[in-house]
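The complex appears here without one of its protein chains, the remainder shown in place.
And now, chain A:
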Amino acid sequence: MIRVSGLRKSFEGVTAVEGLDFEVAHGEVLALVGTSGCGKSTTLRMLNRLIEPDAGHIEIDGRDAREVSPDALRRGIGYVIQGVGLFPHWTVAQNIGTVPRLLRWDRARVRARVEELLELFGLEASEYADKYPSELSGGQQQRVGVARAMAAEPAMLLMDEPFGALDPVTRGRLQDEFTAIRRRRGITAILVTHDMDEAFRLADRIAVMDAGQILQIDTPERLLRGPREGFVRQFVGLDDRALRILSLHRVRELSRPAADAPAPNQWVSPDDTLREAASRLIWEAGDSLAVVEEGRVTAEIRAEDIWRTGARGAP
């Protein structure tokens, strides 16, 4: 649980962040979005005191962040920096073990944690533990970067454009992986991004920032359905909001019972988004699709239900 109130910072008289208040519940992911220079990175760096705020209050799990020494505070907060920032002269295992070693975990415990994390991120420990970062692909480096931040089981993760420098396909795959790991492990995180799609994909709530202030903080769906005037409307992008809303929902939410049968040519799985289902329906010019699990039809989804979900005023 993170509670931020009245956070303010200015650099040489220029206000960077002004009167910030927000809370992040345990297990929640909050995205800070906005254009460059809106103060989102500054906010993130104030949370682990890489930047000292001028005023305001930061409370992490009930403790005032100023009561702890900066180094001790940071060891308890996972930090995924922009541009990965793996140490090139250390192996993957040494990189991931950075914070545990700072916390003086014994060797065996560090090793075990490294192997556990590598496995969690789909990297074979025997193959990757002793490689150097330069021997990894961009996507693998990002995975190791996130694994390193999670190494000492921190209370929360701060992620500054964690998947920024990747090609769209790899980025999408890593976002899915992150969501899957979240579901398994429960991660509390604050994520900075300028990519609205990334925020919609990863965050439970989104804070839209401009000129050092939070203009609106809400769940993705409420942000899409009821953006405040001006910058938020523009930034959220209302042209395809119906489709964006659909991408926030899964097929299983709308599936209706159907007779067991072998899988037809066109189908969706329960974990696909409604957006994918809608796209397939438009392509097929159909009005319903089979929902298939393990090669058998288990349910069906109807076009009218999907359209209703994406419509104005839907619940």
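Methods note: a contact is a pair of C-beta atoms (placed from the backbone, for glycine too) under 8 Å apart; a residue touches a chain by one contact, two chains touch by 3 or more; residues count from 1.
Keep this in mind: contacts and distances are computed from a predicted model.
Colleague: Assuming one chain is omitted from the figure, identify its UniProt name from "Electron transfer flavoprotein subunit alpha", "Dipeptide transport system permease protein", "Acyl-CoA dehydrogenase" or "ABC transmembrane type-1 domain-containing protein".
Modeller: Hidden chain identified via UniProt as "ABC transmembrane type-1 domain-containing protein".
Colleague: Among A:74, A:171, A:201 or A:244, which one touches the chain that has been omitted from the display?
Modeller: For the chain that is not drawn, the touching residue is A:74.
Colleague: Out of A:15, A:82 or A:179, which is the one that touches the chain we can't see?
Modeller: From the options A:15, A:82 or A:179, the contact with the absent chain belongs to A:82.
Colleague: Which parts of chain A face the unshown chain closely enough to count as touching?
Modeller: Interface with the chain not displayed, on the chain A side: 48, 50, 70-76, 79, 81-91, 98-99, 102, 132, 134-135, 148-149, 158.
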